[in-house]
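Shown next, in structure tokens, is the structure this report addresses.
Note that one protein chain of the assembly has been removed; the remaining protein chains are unaltered in position.
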Amino acid sequence: MRYDVVIIGGGLSALVCGTRLQRSGKSVLLVSSGQNAMHFSSGSFGFLGRLPDGSAPDDLIDSVINLPEVHPYRKIGPERLRTYAGQTIGFFESAGILLHGDPTHNSYRMTASGICKPAWLAMEDVSLFAPGETPSGGKALVVTLKGFTDFNVPFISSAFTKMGYACRCVEVEMEEIARLRKNPTEMRSVNIARVLEGQQALDRFISGVRGKLKDEDTVVLPQVFGLKDTSPLAAIRSRLPAHVHFVGTMIPSVPGIRSQMCLKSAFQAAGGTFLPGDTAVRAGFDSTGRVSSVYTANLGNTPLEAGEFILASGGLWGKGLEASYDSVKEPLFSLDVDSPRERKEWYDSDFFRRQAFTGFGVVTDESLRALKGGKTVSNLRVIGAECGGANPLEEGSGAGIAIMSAFMAADSILGRI
Amino acid sequence: MKDGYDVIIIGGGITGAGTARDCAMRGLKVLLIERNDIATGATGRNHGLLHSGARYAVTDRESAAECISENLILKRIARNCVEDTSGLFISLPEDDLGYQATFVEACKAAGIDARIIDPKEALAMEPSVNPSLTGAVVVPDGSVDPFRLCLANVIDAKARGADVLVYHEVVEVLRENGRVIGVRVLDKVHGDVKEYYGSVTVNAGGIWGHHIASLAGVNVGMFPAKGALLIFAHRVAKLVLNRCRKPANADILVPGDTVSIIGTTSTRIPYEECDDVRVTPDEVDLLLREGSLLSPSLSSTRILRAYAGVRPLVASGDDPSGRSISRGIVCIDHEQRDGLKDFITITGGKLMTYRLMAEQAADAVCARLGVSAKCTTAQTPLPGSEIGGLEETARKIWAVPTTVQKAAVGRAGSRASQIGLNSDEGQGIICECEEVSCGEIASAVDNLDVRTLTDLRRRTRFGMGTCQGELCGYRAAGVLAKKTGDAPAARRDLCDFMNERWKGMFPIAWGETLREAAFTQWVSKEVLGLEEDGI
Partner (left out) sequence: MIHNEHIRSSNFEECIKCTICTEFCPVIEVNPLFPGPKQAGPDGERFRLKNSFFFDENLKYCMNCKRCETACPSGVKIADIIHSARMDYGTVTPHLRERILAGTDMMGTLARPFAPVVNAVAGSKAGKFMMDKVLRIDRRRSFPKYAAHGFNRWFRKEKAALQDRFASQVAFFHGCSTEFQHPEVGKAFVEVMNAIGVGVRLMDEKCCGVAMISNAMWPEARKNAVHNLAEFRKTGLPIVTASSTCTLTLRDEYPNILGLRNDDLRDNIVIVEKFLYDMVDEGKVKLVFRQDYKAKAAYHIPCHMEKLGWSIFTRRLLEMIPGLDLTVLESGCCGIAGTYGFKKENYSYAQAIGQPLFDAIRAEDPGFVVSECETCKWQIEMSTGYKVLNPIVLLSEALDLEKTRMANEK
């Protein structure tokens, strides 16, 4: 089975890259080994949350110069980064995802534990706050659903209190939701979102909130609306006589899942082929060291052949890397991996300090092509969390690296670079 | 003594808790003081092995006899805290099979039912045992949940009128005219210093008993021996597995609750290090290597944590390993030894013999107080262990959804009907790995002296499963914040909790554990933003 480009991975970077290529006339196949980190993405993207010295960046693109030279952003370069950052909102809009935020400066989003964290661009159900936003002096009604433990009301309300709001916390009780509790795993954001997809349930919820509103000018709600599209968000905003903030829940993330489904649909609508639940298990190389084919668990002896391959397998979490007792390996192509030799250097004994293992990745050349035994594999590019040289979690750069490296890989395959 | 207690017990480990229960059952007015949380010392940091005594049969017959007698008692009074798994002592090709005969004979002499079986029969009984075994002996070993056991003693002591102070550290032992009359304690949560008076004071501080004794001006020499252990993520074996040889490193594998534990090592450490023992990479290697000899499947089983405890052995002689020191009980009335009245130290012994230790300490207390009440702890079931088996208890809460119902009964036993599972809200699950419900969490916070998420973990097993608090820590922090009304403190506590879980994970962070850690890092830092505390 032959394609122009085969991408190993089905997450953010794979879908962005695949869609861009497919839309430009390439035939693209994605091998997705199960669902991915987008399900836990909190509905907002980070580009660069903090600099290596811990300080907050100003202009995001200008700040990239402070990163180490091996960082993917340095390889992409400031000029292209600025272009790509400018294209991001438009790209996502074309996939049905409306993002807001300043492409070159951070705002803040509130997390499920009531902490404000730098954010670059966010989906419409994520409220962004400007840095140093002045206290409103308003009154906020923090609403949750009875029995929902993944939206920590005390944390959220204390954060809004700190921002200058007078907060009141209420629970909305609904029969449809109570029914979920018969099932031990059911009181999660996505289960509630499924119930609230129903028009009647949503109506009842909205009137429930209206009934609790007194003189509050702001309503704070968990992100449990709109699994398939954003119409429930719009309904809530239009029918509640107050400003509405949606705040993240514990995973899974409803906006994250929606964004994944939208991107996947966009890719398929463009004509791309998506292999769900399959795993690339071995690869073939030709005599010049180029990748010639990839075999998967399901397709068995049917090879996937292509001129170009992209590795977007998500690093350690996505099983794009495997750590054994004494080494870290890239399992599919046996590529060079950027990780300390000694296991004791993989981690810090303080959970909240920088962990080296969250930055493990494949070593790449200047144009994000993989290195194998120190030599460039000329038709294999590495994007997203699989790409070495960065510590996305530490930097707050995961989504930014995924999108920027996806654009760059696509453009370089399309001969635009 | 001025409006004080009959007895003040220092130390909320199993010995202190057991002594508090015993004294309370004899009608005494009891105060139990613990500087941290209950079961934080050696009590919560061991194998959880319900010894049959076989392990000590050859080297220490007295301990062996105590073990088998207590083993049978615990199976009766603490059925919800112990499991009668039975155990195997296996010989491998490199072991001297001749030791088996010595071993069985010593077991018999100590009253332990030890039966030699064919290696094939052993493999049939326990398919995960090393198939190259050359001999096997069945003994009545089992497993015990030390947190649950300690908690049951505390619950019962409180139900019988005892007062319990956790996070209270004894800073001074008050003396007057050659008598100990009470203690001065620091309330570690609020920072106040208070005095409590008691007719008799019991030092049940385990390894820290050395320090408490010194506060009273007497000397109890302790021998701190560190033991490291590994927890595997599920039950690899149904039976306890031991090596049939002289006790050595990493030769016991215990199936405990939902996990398996391999251990231990034994290394002498300076007394100052007792509060912060860490597992070294060498110890991890040794435990894995030796453990895989008992059950080869360990080498392909996910490891959950590494941890270490300090055995509270009483110093004698100069054995550098501490293995040949008697595990026997030491009960000192300091009047007889040091001329200090109304001060008793109970130490040595082990988890297995805690009840007997408590009995001896309570006897000594009663003797000083002139109380004639006899010990009844060997006959009176602990709370949660009163009636019937799992099925019978489960029927009492039949309306609760099956998952929650069964897990709750497994943990709380006959107390399952009293832990808030009746409401819809109580039936929601906080910890999915260990299936701990909202009701159990809330009820523990309300009734079981919980200050932190880590305390809550010891009460309920929440956060002890495969994900190690990754998802449930946040949920439980919400319950705690609601109760206390202090959200920032609950969030700081959540950070401490995640760090406490990480402490056990990083020594074994590779494979699935590292992958889990990468996910946990993502959830804590990216989704929850916990590292940005204070912005």
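Every chain is named by a letter (A and B) in the order it is written, and numbering of its residues begins at 1.
To be clear about the criterion, a residue touches a chain if its C-beta (ideal position, glycine included) is under 8 Å from a C-beta of that chain, and two chains touch if they have at least 3 such contacts.
All values reported here derive from a predicted model rather than from experimental measurement.
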item: Touch criterion as defined above, residue of A:94, A:231, A:324 or A:349 at the omitted chain; value: A:324
item: Option from A:19, A:33 or A:293 whose C-beta touches the chain left out; value: A:33
item: Residue, one of A:86, A:131 or A:276, that touches the chain absent here; value: A:276
item: Absent chain, residues of chain B that touch it; value: 233-235, 255, 257-259, 285, 288-289, 292, 299-303, 390-391, 394, 401-403, 406-407, 410, 432-433, 435, 465-467, 470-471, 510-512, 515-516, 519
item: Touch residues of chain A, complete complex, unshown partner; value: 1-2, 33-36, 39-40, 179-186, 188, 190-191, 194, 251-252, 257, 273, 275-279, 296-302, 317-319, 322, 324-326
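Simple rule for what comes next: only the chains that are shown with their structure count from here on.
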item: Separation of chain A from chain B, taking each centre as the mean of its C-alpha atoms, in whole Å; value: 42
item: Chain B partner contacts - residues on chain A that touch it in the complex; value: 37, 40, 42, 46, 108, 111-117, 146-147, 149-150, 152-155, 157-158, 178, 181-185, 187, 248, 250-251, 253, 315-317, 319, 322-326, 343-344, 346-347, 349-352, 355, 357-358, 393, 396, 398
item: Residues of chain B touching chain A in the complex; value: 281, 401, 403-404, 424-425, 427-430, 432, 435, 438, 471, 474-475, 477-479, 481-482, 485, 487-488, 490-491, 494-495, 498-499, 501-503, 506, 509-511, 514-515, 517-519, 521-533, 535
